[in-house]
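Just one protein chain is left out here, and the rest sit where they should.
For clarity, chains are labelled A and B in written order, and residue numbers in each chain start from 1.
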Amino acid sequence: MSTNASAIENIQGIGRPWMEVLHEWVTTVDHKGLGLLYILYALSYLVIGGFEALIIRAQLMHAHNHLVSPQVFNRMFTMHGTTMIFFVAMPMLFGFANYLVPLMIGARDMAFPRLNAFSFWLTALGGGLLYFSFLGGNGLYGAGTAPDVGWWAYAPLPAKAFSPGHSSDYWTIALLVSGLGSVGTAINILTTVLCMRCPGMHLGRMPLLVWLNLVMSGMVLIAVTPLTAAQVMLLVDRYLGGHFFDTQAGGSATLWMHFFWIFGHPEVYILILPAFAFVSEIVPVYSRKPIFGYPVMVGATVFIGFVSMSVWAHHMFTVGMNSYANSFFTITSMVVGIPTGIKIFNWIGTMWGGRIRFKTPMLFCLGFLFQFLVAGLTGIMLASSPFDWQLGNSYFVVAHFHYVIVGGLLFAIFAAFYYWYPKFTGRMLSEQLGKVHFWLFLIGFHATFDVMHIPGILGMPRRIYTYEPGRGWDTLNLIVTIGAVIQAAAILVFVCNLAVSYWKGANAGKDPWDAWTLEWSATSPPPAYNFATIPVVASRRPLWDLKHPEDPDSRYE
Amino acid sequence: MSAFTIPIPPSPRPWVLPDRGKVAMAALIIAESAIFTIFVVAYLFYIGKSLTGPAPREVLETPVFSTICLLSSSLTLHVAGKFLERGKQSAFLGLWLLTFILGGVFLFGTGLEWHRLIHEKGLTISTNLFGTTYYSLVGLHAFHLTAGLLMLLAVLIFGLTGRVNQDQTGRVGVLSMYWHFVDAVWVVVFTVVYLVGR
Partner (left out) sequence: MQGYLIASSTNILAPASTPARTIFGLSLFVLGITALIFVVVAGLMVYSVVKFRARATDAAREPAQVCGSTQIELAWTVIPALIVAVLFLATARVIHAIQDTPKPAAALDVIVVGHQFWWEFRYPKLGIVTANELHIPASDRARPTPTFLKLTSADTDHSFWVPELGGKTDLIPNRVNQMWLDPPRPGIYLGQCAQYCGTQHAKMLLRVVVERPADFGAWVSAQQQAAIQDARVSAGKRVFETNVCINCHAVSGTAADGRFGPDLGHLMSRATLASGAAENTPSNLRLWIQTPDAIKPGSLMPAMKLSDADLDAVTAYLETLR
C-alpha cells in the first residue's frame, strides 16, 4: 500500500532519489499508477508509430520516389499499423479505463491489482519484442529486418517459405503476448465493474464510461482470443512444421483471413467504444445537461457489441465469397449503423437546449462528432459490397479507417487528456496551447485524410511503395504528406503542453469542470485508497445531487 | 478528506455483489471457449482435406476408458466440494485425490495414444493436415488439463497439511468451475475428433 501511496505522490513531483521513484513505478500495483504507465507507454509509441507514418508519407510524396527501398517501406507500414493498433490504441484505452473505472464506481482499486500489473508488463513486453525485431529479425547477425507482412499477415505471406528469418515470429509472439495482457485486463475490468461498485450504484446508475468499458471488456474476451488462437496455429506452422496455413499442403489462405477478421472487426469497435465513453462523459458536462437517453445509449452499446461479432467478412468482399455471403455481411455491416446513429443523435440531443462551453475537451469532442459521422458514412459505402469491389484495398479504405481512428478515436483521446489530466496530476493543461494543438491538428487531419479519399477513387491501391506518374495521384499525395507534417507539429505542441503544464500548470483542485461523477469528489490526484470512506450514491450524477440538494436527480430515478 | 457521503439515505436493502473469484473464472472460461472454438472450427474445416495419409479412420481408436475416467472426475470433484461445505475434511480429501487420479489416468491415456500414433502409425503434427489439427486440438485440451491437475495437486498438498477447511469452499468452488469446463471441452473435442471426424 505504502508503495502505491508514494507512487501517486511522485506524480505531484515530490523529489526523492530517482532509483527509489523508478522502483516504485516498476513495482506499483495501484490502478492509478498502472493507468498512467499504460498511457505514457502508449504516448511514446504514438510518436514512434507516427514517425513511421511520416516516413511512409515522405516516400509517397511524389511518383517514383527513391527515398526508401520497397523492403523498408513494407516494414514501415507493417510496423506502423501493428504499433498503432496494439501498442497505441489498446494500451491508451486500457490506461484510461484502469485509472477511471474504479474511481467512477467508488472503488479503492481494481478487483485484481497484481493481475493488473502483470497484464501491463505483458503488453510492455509485447511492444519490446515487436521492436526488437529490428535487431533480431534475421537473428542478431543481420540487422534491419522488422516484419513486412502487413498488419493482417495474410497467409501464406508469414509462412516460412515466404518469410524466412524471424521477423514474422517477432510479430506473432508480440501480438500473442500483448493479447494475453489484453485478456487479463479485460477480465479485471469486467470483474471490477461487476463486483466492486459502491453501495447504491446498481447497473442502471453506472456512468456511461463504465458501461462502455464493461461491454468493451466483454468483447475483448471473445474477440482477442481468436487472434491468440490463430497466432498459436501460425507458430505451430512455423516451428513444428504444421500445415494450418500452408497452401502447399492443402492449407487454406482464406481460413486465416476469417480468423484474423473475426478478431479484426470487433477489435475496431473495441477501440471505438472507449472513445464513445469519453465523449459520453465530456459532452454532458460542457453542455451542462445529463446525457440524453441514458438507457437507449446502454442498449445501443450492447447491440453494437453483439452485431459487430457478425460483420467480419466485410473485410473480405473481394476474396470471392458467393452472393449470399456477400449480401449477409452487407446487411449486418449496415445494421451496425443504426445503433451507432442512435449514439450520435443522443449526443446531439445532449447538446440541444444546453449551455455549451467551448473548453478544449469540448472542442475535441465536437471534432470527434463531425469526423466520426463522415467516417461512418464512408464505412457504409464500403459495406455496400459491389462498391467495395472497387474501393477495397484502395486508399479510400485507408482514408476511411484513419478518419475513424484518428478523426474519431484520437480526437476523443485528446479530449480525455484535456479533461482528466487535472485529475491525474492536480494541474490544468494550458488552455492556449490546447487551442493551438486543436486547430493545428484539425487542419493537419483534414488536409491528410479528406484528400486521401480521392486517390482511392482514382484507383490508387494501398501498400505500394511507389506509383506511376500521370494517374492524377501526384499532387494529392503531396497534399496528404504536408497534412501529416502539420499533424506532427500539432502533436509536438501537445507533448510540450503535457510537459510544461506538469510543472507550471494552474492548480486544479478537486473539481475544475464542475462535473458530476465520483472521480471528481476525490482530491487531484486521488490518494492511493481513492476514498477515505466508500461513497454511497443515489443517482447517476452523485455530485449533482450533492451540489443541488434542492433538486437532486435521485428524485426522478 | 477525499470521500464524502451524499446527504440522501442509502438504499435500505443490503448491498450484495457477486463473488470476484467466480465472476473472473466465468470470464476466463468465456475467453477460453473462444480459443477452443477457433481450433474446433479449424479441425472441422480441414476434415478430409489432407493431401496425404494417414486418415483419421485408419489410425484413431476411440478412447472410451479415459473418457469415462475424465467425466466421472467431474462428479467426484463436485461431491468433494459438497463434503468440504459440510466440513467433512477427510472425505473431501479422499474424493479430491480420486479426482486427481482420474484426471491423471486420462492424461496418461492421451500420452499412450500419442505414443502409438507417432511410433506405430507414423502420424506426427507435420505429417498432414489431419496430424496438424489433431495434435493441436487434443494437445490444447491436454495442456489445459495439465494446468488443472497442477492446481488440484496444490489444493491436495494444502489439504494434507490441513490448511483447507470450510472457509476455502469458495476458492475450491472457483477451481472446480475450471475443471468442469475442461471436462465439458473434452465432450466437444471427443465428438468432433472421434465421432464427426471419422
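Operating definition for what follows: contacts are C-beta pairs under 8 Å (C-beta built on N, C-alpha and C of every residue); 3 or more make two chains touch, one makes a residue touch a chain.
All values derive from a computational prediction rather than experimental measurement.
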| remark: Shown chains contacted by the missing chain are A
| field | Residue, one of A:132, A:370 or A:502, that touches the chain absent here | value | A:370
| Per the touch definition above, residue among A:239, A:306 or A:358 touching the missing chain | A:358
| Going by the touch rule given at the top, which residues of subunit A touch the chain that is not shown? | 69-71, 74, 148, 150, 154, 156-157, 162, 247, 250-254, 287-296, 318-320, 322-323, 326-327, 330-331, 334-335, 337-338, 341-342, 344-346, 348-349, 351-358, 366, 369-370, 373-374, 377-378, 380-381, 384-394, 457-468, 470-472, 548, 551, 553, 556
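As a convention for this text, only the chains that are shown with their structure count from here on.
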| request: With chain centres taken as the means of their Cα atoms, state the distance from subunit A to subunit B in Å. | output: 34
| remark: subunit A contacts subunit B in the complex at 111-112, 183, 186-188, 190-191, 194-197, 199-200, 221-223, 225-226, 228-230, 232-233, 236-237, 240-244, 249-252, 255, 259, 262, 521-523, 526-527, 529-538, 542, 545-546, 549, 552, 554
| Along subunit B, where are the residues that touch subunit A in the complex? | 1-8, 10-11, 15, 17-20, 23-24, 27-28, 30-32, 34-35, 37-39, 42, 45-46, 49-51, 125-126, 128-129, 132-133, 136, 140
